[in-house]
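Supplied in structure tokens, the structure appears directly below.
The complex appears here without one of its protein chains, the remainder shown in place.
Think of it as A and B in the order they're written, each chain with its own count starting at 1.
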Amino acid sequence: MMVVDLLIELLLMPLVAFLVGLVMVLWMRRLGARIQRRVGPPFLQPLYDVVKLFGKETQISHGVLHDIGIIMAMGGYIAAETLLPVPGMDGVAAYGGIITLTYLMMIPSLGLALGVGQCANPNGSIGISRALTAMLAYDVPFVIVVFGVAYHAGSANLIEIIDGQQQAGVAGWGLFEMPLLAIAGLITLQGSLGKQPFEVYVAPAEIATGPMVEMGGKYLGGLFVMQAFQFYTATVLYVSLFLGGGTNWIDLLLKSFLVLTIPVSVAYLFPRYRTEDLVRLLWKWPVMIGLLGVAFVV
Amino acid sequence: MEINTLDLLALISLVTVATALLVGGQGRGGWQLSLLYLLQLVVVASMVMMAGGEGIISTLQFSTVGESIGWRLDGLGLYFLLITVGTAAFVSFYMAGPWGEAYQRDGGSLRWLQVALATNVFTMLLLLASGDLLSLFIGWELASWAAFWMMALAGGIALKVALRYLIYAMVGAMMVFALIVILYGQAGSFGFDEIREASVQMERGTTILVLLLTVAGFGIKMGLLPFHLWQAPAYAETPGPGSAFLGAISSRLGLFAILLVLFRVVDGAWIELYLGFMNPQTLLAWIAVATIIFPTFTAMRQNDARQLLAWHGIGQGGYMLLGIAMMDPLGVAGGMLHIFNHATYQAALFLAVTAVIYRTQTSDLNHLGGLVVRMPLTFATMLVGIIGLAGLPPMNGFVSKWLVYRSLLEQGEVLLFVGAVIGTLGTILSVYKLLHNTFLGSLRLEHQAVREVPITMWMPMILLSGLILLTGIFPGVPLQWVAEAAASIGLPMPQFNLGGVIAEGGSLDMRVISGVLLSGFAIAALIFYGAGSSRRVNPLDNYAGGHFLYASNRYHYSNNFYAGLMHLIKPWYRGIFERLEQIILLLLAVIADLLQGLYLQRQPGRVALVVLVLLLWWSTL
Partner (left out) sequence: MSNSLALVIALPLLAAFLLQPLAQQLGVGREQRSVAIQLYAQLTIAVTLWITLMLGNGVEQQPLSVMMGGFSAPMGINLYLDRLSLLLLVATQLALLLLWPADATPRIHALMLLLSASSMGLALSGDLFNLYVFYELLAVATFGLVAANSSRSAPLISFRYLLISGLGSVLALSGIALIYSHTGSLNLADISATLQHGDAELPLAAFILILLGIGVKAELFAVNGWVPEVYAIISPRLSALLAGVVSKLAVVVIVRVLLMLFPHPEAAQVLLVLGILGVISGELAAWRAQDLRRMLAYSSIGQLGMIFIAFSLSLEFGMLMGLLLSLHHMVVKPGLFMLTAGKSKRWHMALFVLFALSLVGVPPLPGFWVKLSLLTGLVEAGGALNQLALIVFLGATVIEASYLFRVLQNTLPNPPAVDEGHLTVGWNGLVGVLLGGVLVVTTLSVDPVLEQLKQISSQAGDRNLLISSVVTPSAEQQMVVERDK
């Protein structure tokens, strides 16, 4: 029975993540609309988008690798969700821990990179070059944060990290135990979500020079799904590290949306950094704050 | 006299050298050599099966100049030997077929390349099976010279960089020479056990000296900073499969010897030694991290595929040392496992690059592109290889790096951890560039007719790829070998099973992780392909900057790939080590010229008289 339960969990976790992720996309759009004094899209708009993109008649493939790239981008997150414990479901989190999760979260970016590379469009390649550079930039403070939290908890197992916080009560949350790391984590989150001011590689306003340049139909749909997963994974992970995870789903969702609100709001207030400035900024402030935070922990 | 498996192995190895001399030059005829390496592999494998305890002692023992020389193969040597012979088997198979014929057509001597390979394997066997310091040094010297031979074979630039290697290698060898005579002076014997006994009472200064000579002397071979400059050019210029062999295992011999001396020969008291600013363990770890970061970011700037890989080879050595320097179960397992993992993907990558060169005659990353449609198997190999090199799941490189990270986490070494991660991220960037510039993007006009390499070449590559994946999913198999190796030098090992490691505060089971990852891909593929069919277009069927692309347009974004990043970090590349090397050479040259001046004087008697007067004056004191 155990195996069947686990299998159900493994299927359910990505599914829930996908759905919540779609709502998060909606939340981002609505929030942006509010800030810009617009109405914003209806509730089911993200779902419509997915259905529309996947259902398009004209699907242009630039080769097998183009397909595989998108599959890796989605599949990587589907796998990652099973390592991210949520209320009632631990999935396989005990078999990998946070380091594995961190690495699994890199796979979608690489899948995207492969797919875009196959498209033979120099503008796509430029976008990938920027995206990977950004990854290099935000992953450094990110691993410092992960290190600090894991070291503080005495475990690299996310289940134990969450349990530890929940047992210690609100005061035992990572946010209060390690405020500096929480701040660094927030800045990192901004980078990893690719939100302004760190969104030069996505460059939605000038699509000609971004990874998405050759993407249409289900290819773009795949990336849309990937973004939904990304919102979910990043915010839930942040909640798990600093806000005691979720004791139940409402708790978790509340916290996650709250966390998501911050980068999304910030995004609408800022312009964009150039690639090198992005690296400079992310290697300076969050790294310094993070290291200081770790110094308090160790 | 009864012949045991070690003697048998040495015999087969020698027969391989002889066979290489006889039939090595015959292109396709070289299959006998592959068979012989396979035979060696079988013998080694059987030894691995029966390993444990004291190891296998060769019946061949010498006694020369009053010192006895013997050979003994224990778990540690066996582990390295397995990798060595395995790599040689793959490489020789690759080399024997059409690649060898092409090599000969281009004026190379396949026979001598085969002989050099066989000699390398034999000398490495001698080194890995050394039973005392004397045989260790003999093996060390022979292996170093054999490597030099292999590097220098191609002549021209290869010889030039090989000569640079030679200087470094000689500096290392002389440090090792000093080490063994110093230890001999302490113990009066070259035997491991005798020295271990004597080293307990070694003075502080002597211990520090021994430590220094060990790490620096052997470390030169593994390209530890700041002795790393020779390695990348030398390996890159070695003829194709040769570079795969050297890159996979040759420089790891340095690590082998360091492990052997620090943990087996010398008493472990050096660990507690305080050097005034840090203890040796920390120092080693920092050297390791420096070795990870600097070469990795140098690799990122390379425009030649072989150079890029060779530079990464240096960087990956840092992870091995870093893990072992932690000296806790996870770190040791990670560091030592990485030796095997690195050998597999590095060999695969070098072979893949060699395959590209075989078809396109170039490894210049600015003159390739789009080859994935022409050489899919080579592409697959490189893809698997770079995922391994970057250390991402599900390939084997991930497992070893995970172990190292976990160890650093447990020890609270945040800076080392961050350093290691920066190395990994740099590697990801760098290897993507390698893959992108070679296989992705637009295909060049002159490469339209390129075909996949013949089966003798892709077979070993694909087999290696399979190995990288399989040992990634089932790391327990190589971990078993690692456990034997660690046991033979008294290092701790974590609890492990077929799928990974069981440890307090976070385990790893790669069977599960790979399972969910591959299932994730499968689900994504179902969704993706279920969503309706797509129309396949020519990769060139797109536009850029408002124009359609044509094959004649070289529209492949390859040069200065990470322009944004380089804009920021370019000033940080100071070439400090190159400059250091130049300064030392320059200083030496100035001194040498001054001394030469002594001999070039118009009146040579002047110097003589000065010395005479000085000496006479001294004698009256």
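Note that in this section contacts are C-beta pairs under 8 Å (C-beta built on N, C-alpha and C of every residue); 3 or more make two chains touch, one makes a residue touch a chain.
Quantities reported herein were computed from a predicted structural model and do not represent experimental measurements.
**Q** For the chain that is not shown, enumerate the shown chains it touches in the whole assembly.
**A** Visible chains that the missing one touches: B.
**Q** Thinking of the whole complex, not just what is shown, which of B:L22, B:I57 or B:L159 touches the missing chain?
**A** Of these options, the touching residue for the absent chain is B:L159.
**Q** So which of B:L21, B:L142 or B:V537 would be touching the chain we can't see?
**A** B:L142
**Q** By the contact definition given up top, give the residues of subunit B that touch the hidden chain.
**A** Interface with the chain not displayed, on the subunit B side: 63-65, 134, 137-138, 141-142, 145, 152, 159-160, 163, 166-167, 170-171, 174-175, 177-178, 181-182, 184-185, 588-589, 591-593, 595-596, 598-601, 604-605, 607-608, 610-612, 615-616, 619-620.
The working rule: only the chains that are shown with their structure count from here on.
**Q** Counting only Cα atoms for the centres, state how far subunit A is from subunit B in Å.
**A** 36
**Q** Residue numbers of subunit B touching subunit A in their complex, please.
**A** Of all residues in subunit B, those touching subunit A are 370, 372-373, 383, 387, 391-393, 398, 402, 405-406, 409, 412, 414-415, 417-418, 421-422, 425-426, 428-429, 432, 435-436, 439-443, 500, 504-509, 512-513, 516-517, 519-525, 527-529, 531-537, 539-545, 549, 555-557, 561-565, 567-569.
**Q** Spell out the residues on subunit A that touch subunit B in their complex, using ranges where they run on.
**A** 10, 14, 54-63, 65, 67, 70-80, 82-83, 92, 94-100, 103-104, 106-107, 110, 113-114, 117-123, 125-126, 128-130, 132-133, 135-136, 139-140, 143-144, 147-148, 150-151, 154-157, 160, 208, 214, 217-218, 221-222, 274-276, 279-280, 291, 294, 298
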